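The complex appears here minus one protein chain, its other protein chains still in place.
Chain nomenclature is as follows: A, B and C, assigned in order of appearance, with residue numbering initiated at 1 for each chain independently.
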Amino acid sequence: MTDGSAAATSRQLLRVDDLRVEFDTDYGKVCALDGVSLAVEEGRTLGIVGESGCGKSITARSIMRLLPQNASITGGSIHYSAPDTAPVDVTALKPNGATIRQLRGNAFAMIFQEPMTSLSPVYTVGAQIMEAILLHTDLNRREARERAIEMLDRVNIPAPEKRVDAYPHQLSGGMRQRVMIAMALSCSPRLLIADEPTTALDVTIEAQILDLLQQMQAAENASLIIITHDLGVVAETADHVAVMYVGRVVESGTVQDVLGDPQHPYTRALLHSVPRIGAKARLSPVGGTVPSLLEMPRGCKFAPRCSVAKSICHSSEPPSFALAGGRSVKCWLHDQGGGTGR
Amino acid sequence: MRYLSAFAATLAGAYCLTAGGLVLAADTPLAPDDWAHKESPMLREMVDAGQLPPLEERLPANPAVVQVEEIGTFGDTMVNGVAFLRNEYIPNQIAKATLTTPTFPLPSEGPILPNVASGWEYNEDGTEITFTLREGMKWSDGEPFTADDIVFFWEDILLDENVTRTPPLVLAAGGEMAELEKIDDYAIRFKFAVPYYFANTALATLDDIAWPKHIVGEMHPKYNSEATYEELNENLLYFLGRGKVSIGAWVLEEYVPGEKFVLVRNPYYWKVDQDGNQLPYFDRVEIREVEDRQSVALGNVSGEFDSDGMWVGVQHLQLFLSEKENRQYDIGYSSVAGMAMYFNYDVEDETVREVLRDANFRRAFSVAINRDDINFVSFNDLLTTRGWAWSPLSQYYDEEAAGSYVEHDEDRARELLDEAGIVDADGDGMREAPDGSELQIIVDVSQHDLYVPITEMIREQLADVGIDLVLNVQHQDLIEERRLGRDWHVHVWDLYGTEVPLANLSLWVPVSDGQPYWHQEAASAPFSPEFAEYSDLLLSAPALPNVEAKAAIKQAGDIMSENVFGVYIGDYERPFIKSDRLGNMPDRYARIQEFGSNMPAFRYDQVFGRWDREN
Amino acid sequence: MLSFVIRRLLLMILMMIVISMVSFVIIQLPPGDWVTSYAAHLRAISSPASEATLEALRERYGLGEPVWRQYLFWVSGFPRGDFGIAMSMQDTPVADLVLPRFGMSLLLSLSTLVVVLGLAIPFGIIAAVNRNGPIDYLFSTVAFFALSIPSFIVALGILFISVFYFGAVSIGGLYDAQYMGEPMNWAKFKSTLEHMPGPMLAIGLGGLAGTMRIMRGNMLDVLSQQFIETARAKGLRERVVVVKHAARLAVNPIISRVGIHLPEIIGGEVIVSVILGLPTLGPLFLRAVLAQDMYLAGTIIMLFALILLIGNLLADLVLAWSDPRITYN
Partner (left out) sequence: MDATDTRQEAQAPAPEEEQAFRPLSVRRLMWRRFRRNRMAMIGAVLLSCMYLMIAVPGFFAPYEFDRGNPRYVFVAPQALHFLDDEGGFHVRPFVYPLTGKRDPATMRVVYTEDRENPQAIRFFVRGYDYTLFFGLIETNIQLFGVDEGTIFLAGTDGRGRDMLSRIINGGRVSLTIGLLAIVIMVFVGTAIGTLSAYRGGWFDTIVQRVIELIRSFPQLPLWMAMAAIIPPGWPSIWVFFGITIVLAMIEWTSLAREIRGKALALKTADYVAAAEVAGARAPRIIFVHMIPNLSSHILVTATLAVPTIILAESALSFLGLGIKAPMTSWGVLLSEANKIEIFRLSPWMLTPAIPLILTVMSFNFLGDGLRDVADPHSSR
């Protein structure tokens, strides 16, 4: 959890500590996030990775305070501290209050998974970009429009003066994601959250978008949280990575550490399921399925699927064990101080 | 052609109220010096402004003097409502002018009186009648009204096939239409093929007697080579052309289709009250169209409308009475002929025909009906029961005849049926025809909110004595179609013509073939000797001097009531509603179809407003 | 867009021709004709007409001719604004009878439509925003009951309450009597507005409830869409998100539903006007149908269809303006 030695200069922009989020469902309360801790450093990229339904998006939405109505933060904190402003605990803010709205779109920006539906079909893209600019800056309409055109230009949209008046349905998926990026960055946010920004796109476009994201991040010196189920994306873009499984961060650390030397069986399983060029081994999908939040195993949540689970794994949940290099891992295998799995 | 519908409607309409006014004998000497005429301020202003000649020049030499109960005040507008306006006759009703007028309130109380004509005379054998008109009488536009206008109307409108298909049969005596002859500008003479002492009464039933030749003549192809009959017919609609000039009390001022008629007073109207005030009292009459009868009733209760006797009925009486306390209106009654059941003596079904032709069956039918129950349920106990007899409003009324076979008596009915051979042969509770076949009598009744329930009750009552009636409730036009044919057994409708039988003799006897509709073979094969006798009596009556005619008609009445030629329930008191602000409104009046509804003269021209209405 | 409108207008004219034929045929189908019903009327006012007279009338109105000739005769007048004569109304030209009432019908139908949408949309939004809350529950329950009450019963209820409890005896009419016969002016218009809430309630209640439920459903659909989150992520106020982003889109299906809604309103207008005695096309149509006055009834039913066509066209245009995804080329 401490700063990596290689990046001593960077400071934490956002720290999530022990975050708990519960959902009120027809079947009672369900815990969607259970003690999630993360940190994002200024100007760096954090990748959050995991299978679908493991709480990645909920984590991101908790930061934005965009949780659905029936969800509530029941514990933990999210500290945001920009250099020029006083630190804020996002969890303490009133949902949809003035403060969080001031942060949204301004300090925090978010890009969603589905470029096809994340833009309103009835307004021009220009109008939608301008909406945030007008809200958060002092620019007038004309200036805001110029800014929007400029942003479109920066995300490599050809003929931005024309496209600014286009409706979303007139643009391709990749284009729309570019628009989303332009929109997100239009107010120079400190933190950009990209929630599976490329899942719905073609592979070629995926690379372009990722490139663009990195470029823009560098140019704006913003921090980036990239949420993905694709380890490849993480490897390519992130500095740090957090692996999530059913509402918990099971392993975190620098990308090199975690991907190069995974310590959690789940991380390993994930890695084995990713095709690699030159790798001879057969791909092995992660066995079993993600348990339903309603029928959660009592001990380690991964235990039923874990090939190396011990009896303790089934009875009690492992705490987070700190490892060298700022890494941490949530697995009983590290209790005795050594990986038996190897 | 268009006139026909107007004529028919006028003749038949029902806007009838009676006031206790009287047109005095025309020759009452009146010197302008000791009897200054007065006029409405509205007209006075026009005279002062020079738009109108003074009143004395506008009135005829001998204006008709009406004895009103209360001298009224001039001004304001009377507002009435009408439902489903199918009715150029509505303004016509209010503004009409007949040659003669029956005595009022009731024709039984006296002779026919002068109106447009100031007097008349029959020749010795009763084949000619000469009418004297009022000298100096003018149309509402100031043009003189003379015998030419009447002759024009008679020859070029009524007798011109292009305009009128069916001239008024009431002026056809001995099968031939009367001839009209102009004697001078102020005298005309009708000539009949046979003696016709009914002519002066008959002329009271025609509410249009003249149209302005100087206006309508211009539209007539006979006088104007450029005119066409099509245009003429178009313009004969009261509210398009003809209504603009009239001899009635009011003249059409404005017509908004589907919304209202506005009539304005005729500055040349030729009637005055006993104080010399030129009638009418009301400056304007407005007739507003509303969607249905109910809205008319509501409008009268709320005070939007001033009076109504046409659209409201017995069904509204209790509402009127219950609301009366808080509202400014009063309720009057008019005696109205109620429901009758006509038997078809020529029905094709032989079994039914024989049964219907049996007087005892008809008598049984009549006494099996419990008129008291019907009275209680449908007429608020305001029904005066009557058999198939002349109306108490007529000159021919006979109490005994009116009361024959009226009393409810089931045993008597059974006896009479047994006598007729109509017995329950198979023991199923229902009687069979004398030939043993099942007897089912179909009663045609149109969808009428009063008559359908009554007929249903009668069906139940006849079932109690073993007669099986089957109701055929249908839309009016279908019932009408059936009635014109031969296929029907019993037909339910109003009783017509018992007040003035001569006015519509074809309802009673075969004036020509196919009449009356309930015995279409009557001319060639009367169904019974009694019918033949009665028929002869009635047919001879018009040619007889009054006293003899009266005796003949009474005798015919005795025959028809004794033989129950039809079944009648009775006359009833039909409410009419009148605003408290109206003066000279009668409490009672008689509604007699033959004199058009407005006759014998509820004279709207005598009614006045005690206070002005708010809207 | 313009070419679309022109194309639609041309199509509409074609449709109107077909509709006029169908109208005429339907009106012609009943057995008997106006003359029989006229004869019955004459008799009702105690003045029987002879068979010869009736024959003459038939001849005059061309009732004996084949249907197609009668149709052509009728249609040939349209360009001149001549829709035939109302035989049952003293031969008043149909246009004279129908046009003022057409205006009233149009005013009543359209204002009902506007009010229904104007209320249903916000109600639907409120219900959706408070999903499963007490307000939502209340709105939905009331809406469900309102949906089940037919307009003519609402009209009867209004009449009953005003008569029984308020002692009113005249609520008929769409404006005060003093404005009868006047051309439309400000005072008359005001009076008309004052008279309209009752009829509008009767006509629109069911539609209001239905539209509200649909709006609520649309809102819930839209609110769960991604772009709402995008809007929120921009830091917009919730009200702006709901109104500007969610409602703006959720309203589109409501607009396209006007095509379904309008016939209900017209049907409601007919029967409510009959009950409340309003001077619209409804009572005239009923009268014409009962009297078998074919030109009158035919013209009115054609006008009803015309209102629908125009309504659908307008709805399409509004939708095209409202939803940029729709293209008409």
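One rule holds in what follows: a residue touches a chain if its C-beta (ideal position, glycine included) is under 8 Å from a C-beta of that chain, and two chains touch if they have at least 3 such contacts.
Given the structure is predicted, the values throughout are model-derived calculations rather than measurements.
Asks: Touch as defined at the start, partner being the missing chain; which of C:92, C:211 or C:292 qualifies?
Replies: C:292
Asks: Quick one: which of C:5, C:99, C:220 or C:314 touches the chain that's been left out?
Replies: Final answer for the missing-chain contact: C:220.
Asks: Touching the absent chain in the whole complex: find that residue among C:85, C:113 or C:301.
Replies: C:301
Asks: If I consider the whole complex, including the chain that's not displayed, which of B:51, B:224, B:318 or B:437 touches that chain?
Replies: In the complete complex, the chain left out is touched by residue B:318.
Asks: Quickly run down the residues of chain C that touch the omitted chain.
Replies: 15, 18-19, 22-23, 26-27, 29-31, 144-145, 147-150, 152-153, 156-157, 159-160, 163-164, 169, 213, 216-217, 220, 262-264, 266-268, 270-271, 274-275, 285-286, 289-290, 292, 297, 300-301, 304-305, 307-309
Asks: For chain B, which residues touch the unseen chain?
Replies: 294, 297-298, 315-319, 321-323, 370, 373-374, 376-377, 380-382, 447, 452-453, 456-457, 460, 471, 473-475, 477-478
The working rule: only the chains that are shown with their structure count from here on.
Asks: Name the shape of the chain contact graph, picking from line, ring, star, complete and other.
Replies: It is a line, because the chains touch in a row without closing up.
Asks: If we define chain centres by averaging CA atoms, which chain lands farthest from chain C? Would you check?
Replies: Taking each chain's C-alpha mean as its centre, the farthest from chain C is A.
Asks: Please tell me the distance, in whole Å, between the geometric centres of chain A and chain B computed from their C-alpha atoms.
Replies: So the centroids are 95 Å from each other.
Asks: Counting only residues that touch at least two other chains, what does the list for chain B look like?
Replies: There are none in chain B.
Asks: Got the chain C residues that touch at least 2 other chains?
Replies: In chain C, no residue touches at least two other chains, as defined above.
Asks: Over in the complex, which chain A residues touch chain C? Could you list them?
Replies: Contacts found on chain A: 64, 66, 69, 96, 100-106, 108-110, 112-114, 117-122, 128, 131-132, 135-136, 167, 169, 180, 183.
Asks: Note which residues of chain C are touching chain B in the complex, please.
Replies: Contacts found on chain C: 32, 36-37, 39-53, 56-57, 60, 88-92, 96-97, 100-101, 167-170, 172-173, 176-178, 180-181, 273-274, 277-279, 283-284, 287, 290, 292.
Asks: Please output the residues of chain C touching chain A within their complex, sorted ascending.
Replies: Residues 131, 225-227, 229-238, 245, 248-249, 252, 322-325 of chain C touch chain A in their complex.
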